[in-house]
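With one protein chain held back, the other chains of the complex are shown just where they sit.
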Amino acid sequence: MTRLRQHSVIPGFGLTLGYTLFYLSLIVLIPLTALAVRGAVQPWAQFSEAVFDPRTLAAWRLTFFTAFAASAINAVFGLIVAWTLVRYDFPGRRVLDALIDVPFALPTAVSGIALTAIYAQNGWMGRWLQPFGVKAAFSPLGIVVALTFIGLPFIVRTVQPAVEDLDPAMEEAAVLLGAGRLTTLGRVVLPTLQPALIAGFITAFARSLGEYGSVIFISGNMPMKTEIASLLIVTKLEQFDYAGAAAIALLMLVSSFVLLFLVNVGQWWSTRHLRRVA
Amino acid sequence: MANDSQQRSAEPPWLRRTFVAASVCFVSVLILLPVISVFTEALRKGFAFYITSISDPLAFAALKLTLTTAAVTLAANLVFGLAASWLIAKFSFRGRNLLLSLIDLPFAVSPVVSGLVFVLLFGAQGWFGTALSNHGVQIIFATPGVILATIFVTFPFIARELIPLMQEQGAEEEEAAVLLGANGWQTFWRVTLPNIRWALVYGVVLANARAMGEFGAVSVVSGHIRGRTNTLPLHVEILYNEYNFAAAFAVASLLALLALVTLAAKAALEWRIRLEQQRVAAEQLEA
Partner (left out) sequence: MSAKTTIDVSHVSKSFAQYVALRDVDLQVQEGELIALLGPSGSGKTTLLRIIAGLDIPDPDRATSVIVDGQNMLDRRASERRVGFVFQHYALFRHMTVFENIAFGLRVRPRKQRPPEPALRQKVNELLELIQLGRWAKHYPSQLSGGQRQRVALARALAIEPSVLLLDEPFGALDAKVRQELRRWLRTLHAKIPVTSVLVTHDQEEALEVADRIVIMNQGRVEQIGTPDEVFHSPLSEFVVTFLGNVNLFHGRVAGVEANGHVPRVFVRPHELEIERVQSSGASVAARILRIQSAGPIVRIELSSDQNESISVELTHEKYRDLTLKTGDAVFVKVREARVLLSK
């Protein structure tokens, strides 16, 4: 006999359940439903016009590739940073560790204008790139830089615990079996860190897809060239094209959900894999 | 935490040095540089200009709105966080896992979309748009809209900090309290709250940073009406778009300072919480 809930002497079930459901519906469920309905319940022609319009497609492509590039860069450097923070001691390690959280804490508008100032033609970084003809601000490269800034903590904070949890005995066993250090790193350590790395990558990627504040200042926002998807949504709203905005937003939402679902499934799969071995 | 025991099977020194150098360079250029530049750009036109910028009446109005929004948002999400974590940690019922996933939903939503959903509900063409304007209630392009969007964006923060901790602590102390004759409120105030206070503060600190700094969602719902519906981040954007760079950075520096204070508080609390966890773990070993 399965009851709906286990008996408990602790009071407050009804009250907290009611309030939680009420508040959740009011703030999250109803608004998201409005989006789903508004986005999906429209004539297909209208929907596809909004979503497959050349300008929208250009925005999608740009958003996707910049997010991917940024997350890939973060995967490499984030792994190195996480490894360094856990395994090595050096002056300033704590400061470095604290800096990782800055993109989490800093308002996106602030990081947006700061990054623009640095990567503009006469900025601290921009002026080094200029002789090479590389334009950082107001180009897709600038967007990648901004998304790298945003995404780094996601990867580092996901991989760091995994590095901390590494069993030293595993590495020692590899050495005793004759593997060189580099081989050990490549064949033993890296595969163990892979699930965390992939989870971090996907999380950073999902976040980068929807990023707005830190990108719109440095990108230049030229339609078809440096206009990201989220900006397109705002533009459509300003033109009172609610349906179009909703359509694009809905697609963005669905892709976030799919990505997060993938992360959860991946984690479940990899721990199941480990359980079998153990 | 560096492990000295790793020396046995350690990387060759050149690799180690490369990793350290790469990490330091990467993080310094990517993260440290922007933080420093906020302050240098803010002071570009001198200290006097800096003070003028941050004491400008419009900046003040923006600050007021930011603080009001944060206060209301934190209060609302605090009550929710406490209710939800009590529900999830002290009881077991069908659908609990589903509820947990639903609470995490706002994390998966992009900021712009977070603002958009409220425009779809309460905007002129929204579901409730006409009903509201008939009663003269203004949500979008007014403070209530800003607050709603901010509540949405910071929705899971406090609950997410409390739930794992309360689940770990279990319900035995509360059961003992009830058997000793305490009612629900007494149990909550005297037994539960002292056990979760640091996690609570931690969640509030994180939520506050996000609430005060939120840009995308608020930008969509606010209408950018100077002096009325501009938060500090939006004010920064306006100044920047007017090419008033030094003033924009001046206001931004306030937000940057807030971020740094948040990080310091976060580190201090994390240390505190880790101490507590170690204590609880030691108790369990002993017992």
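Going by the order they are written in, the chains are A and B; count residues from 1 in each one.
The rule is short, and it goes like this: a contact is a pair of C-beta atoms (placed from the backbone, for glycine too) under 8 Å apart; a residue touches a chain by one contact, two chains touch by 3 or more.
Keep in mind it's a predicted model, so treat the numbers as computed, not measured.
Contact with the omitted chain, checked across B:Ala62, B:Ala177, B:Val218 or B:Leu239, is made by B:Ala177. Summary of contacts with the chain left out: across B:Ser101, B:Gln186, B:Asn241 or B:Gln277, the touching residue is B:Gln186. Touching residues on chain A toward the chain that is not drawn are 1-2, 7, 9, 11. In the full complex, chain B touches the hidden chain at residues 172-173, 175-183, 186, 190-191, 194-195, 279-280, 282-283, 286-287.
What we mean here is this: only the chains that are shown with their structure count from here on.
Residues of chain B touching chain A in their complex: 1-3, 5-6, 8-12, 15-16, 19-20, 22-24, 26-27, 29-35, 37-38, 41, 76, 79-80, 83-84, 86-87, 90-94, 99, 102-103, 105-106, 108-113, 116-121, 123-127, 148, 151-152, 155, 171, 174-175, 178-179, 183-184, 187-188, 209, 212-216, 219-220, 232-234, 236-237, 240, 245, 248-249, 252, 255-256, 259-260, 262-263, 266-267. Those residues of chain A that touch chain B in the shared complex are 2, 4-6, 8-13, 15-17, 19-20, 23-24, 27-32, 34-35, 38, 77, 80-81, 83-90, 92-93, 96, 98-115, 117-118, 124-125, 145, 148-149, 152, 164, 168, 171-172, 174-175, 181-182, 184-185, 206, 209-213, 217, 230-231, 233-234, 237, 240, 242, 245-246, 249, 252-253, 256-257, 260.
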